[in-house]
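Below you'll find the structure I mean.
Excluded from the complex is one protein chain; the other protein chains are retained at their positions.
Naming follows writing order (A and B), and every chain is counted from residue 1.
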Amino acid sequence: MSVFEGFRFRRVLSPIHQLDPRVKFLYVCAVFGIAVMFNQLLPLILLFLIQLPFVLAAGVQKEWIRSMKGASFLALMIFLFNFLFTYFYREYPIFPPSSSLLEYSLAMTLRFIVLVESFSIFFLTTSPDRLGLALEQSHVPYEFCFAFTTAVRFVPVLAEEAQTIMDAQKARGLELERGNFIKRIRNYIPILIPLIVSAIRRSLELAEAMESRAWGATNKRTNLYVLKIERGDYILAVISVGMLILAVYIWLFMREQIPSLIPLITAQNV
Amino acid sequence: MIEVKDVYFTYPNNVEALKGVSLNIRKGDFVAIMGQNGAGKTTLVKHFNGLLKPTKGTVTVNGVDTREESVAKLSRGIGFVFQNPDNQLFCETVEEEVAFALRNFGFEDKIIQKRVEWAINLLGLAKHRQSSPFMLSGGERKRVALASVLAWNPDVVILDEPTIGQDYQQKEKLRQFIVQLNAQGKTVVVVTHDVEFVAECNPRVVLMAQGEIVVDGDAKHVLTNAKLVTEASIVPPQISQIFMGLTDLGLPFDIIDVYEARDILLDFLGGDL
Partner (left out) sequence: MDDILCESRTVNKTLAIINTSGLIYTYPGGREPSLVDVSLTIEKGDYVILTGPSGCGKTTLCRCLNGLIPHFYSGKLEGEIKVASLTVSEHSIYELAKHVGLVFQNPENQLFALSVEKDVAFGLENLGVPREDMRARVDWALQMTGIYDLRERAPHELSGGQQQRVAIACVLAMKPDIMVLDEPTSFLDPLGAQKIFEVIGDLNKKLGITVILVEHRLDLASKYANHVIVMDEGKVVLDGKPLDVFDSESARLIGVGIPKATRLYQALRQSGVYLNRVPVNSQEATLLLQEVLTRDRG
């Protein structure tokens, strides 16, 4: 659950929030590509650090830290899994010979963290509204975009409704945590049925309201907002592409020279 | 019976819905809680049966702190009818719906049968006992919800917005019914926006605004106090509006009932007739 906490959008005004979601998506893809390219610790650490200024510029540190915390359990699992797996299958030659077992596992974990980091920056700084708009202007069918924004709009409403229903049934003496496993599942029937019925009722009312406001009048729909690519967007696009080119260059020609970190650190200590 | 002492309540999203509410509801009271949208009325009554626990302060029911008792236990004595009947109806027939709570409270089958019978007749649902609650009209669904709560005969009945979407006649029936319940010694708490409904019931009125109680007194005094009433986003009942315009003539302004108004006017005209 808490991983998603970090993806919940909060309206803030910042240069990062103003950026075109499409360009931000390009950036996420670039980070994704680079992270997958490298399995050494050093480039991944760099990649992790490069993104921090974005978080600060967007002013979403609190949410970001929360999402990172949420991801930490998964990260730990990934670390343990990698460590144990490679430990028991040493002959399995997927990690570069120069790096140690520990370093490799750390790198894999960091790769995951970098991915979560970039996605959470994307979702924390992109209002679902603008995301829907970006989808629309990327020629995704309007029905799909509408479904997307409506879902974002109504999920919290349904969650609140579920709470009210639960309260109403508790007030009629329903005890959810009573009985054995089967009984407990059955305890949820009085909650699920009203929830489903009201969701259906709601969607009917919604359809009526949409129809009444000329839904489907023309297939040349216009839009109140347009996304315009502005200077900031060009800059981010250049940064993303630049990073990607640099990464590809390093990967092609300098991959072998990337120093592994753990020997470096331990060497200094000796 | 229900004692609310300096209660504060904050929702997880940091909305401070109650800011120091104190209220004492005695056995046999008939209380209407009124006030603007978002004033915290629903939040307050959800404390009465422990659905919400105060962030600060205490709520005690018959001397027991609600924090120390489960909702199910508290509900045995306090029946709560939610605003929207669709939030609780789920059974295939009205009868089962009414029996649901009785089963939860572990009544014996024979008693359940008797109670269901009683509640269904009380609310005039005999015709629909085998119907699916979903097929009934809004007003009927509301009555099923009410029957399903009254069936276990709680000492206190709380109704959240019982008049929404009801027509005048249904409201009138509901009013008579509530008054009758109260006369039988039940404590009744009604949360409502309907000024005219309250004016006709003439209960004790608690006005809320922004998480606080503005005033607590009888309907006649509260609803005719223009300043308090505006503070709580309410419009005075029509009769009282009329009389507020007649104070120059030396007439009283705290009148809310049509017939009382008539008598006063006749008195005033008295000699000339």
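Observations on the model:
Rule of thumb we're sticking to: a contact is a pair of C-beta atoms (placed from the backbone, for glycine too) under 8 Å apart; a residue touches a chain by one contact, two chains touch by 3 or more.
A quick note: this is a predicted structure, and the numbers were derived from the prediction, not measured.
Contacts of the undrawn chain with the visible chains, over the full complex, involve A, B. Within the complete assembly, B:Gly38 is the residue of B:Gly38, B:Gly57 or B:Gly217 that touches the hidden chain. Among B:Gly20, B:Gly124 or B:Gly245, only B:Gly245 touches the chain that is left out of the view.
Touch with the chain omitted from the figure is made, among B:Glu69, B:Glu96, B:Glu196 or B:Glu212, by B:Glu196.
The residue from A:Gln51, A:Thr149 or A:Asn187 that touches the chain not shown here is A:Thr149.
The omitted chain makes contact with chain B at the following residues, 35-38, 137-139, 164-172, 193-196, 230, 233-235, 237-239, 241-242, 245-246, 249, 258-259, 261-262, 265-266, 268-269, 272-273.
Within chain A, the residues in touch with the undisplayed chain are 11, 127-129, 132, 149-150, 152-154, 156-157, 202, 205-218, 220-226.
The criterion applied here is as follows: only the chains that are shown with their structure count from here on.
By the touch rule above, chain B contacts chain A in their complex via residues 46, 49, 51, 70-72, 75-76, 79-80, 82, 84, 86-90, 100-101, 104-105, 134, 148-149, 152.
Per the touch definition, chain A reaches chain B in the complex via residues 161, 164-165, 167-175, 189-190, 193-194, 197-198, 201.
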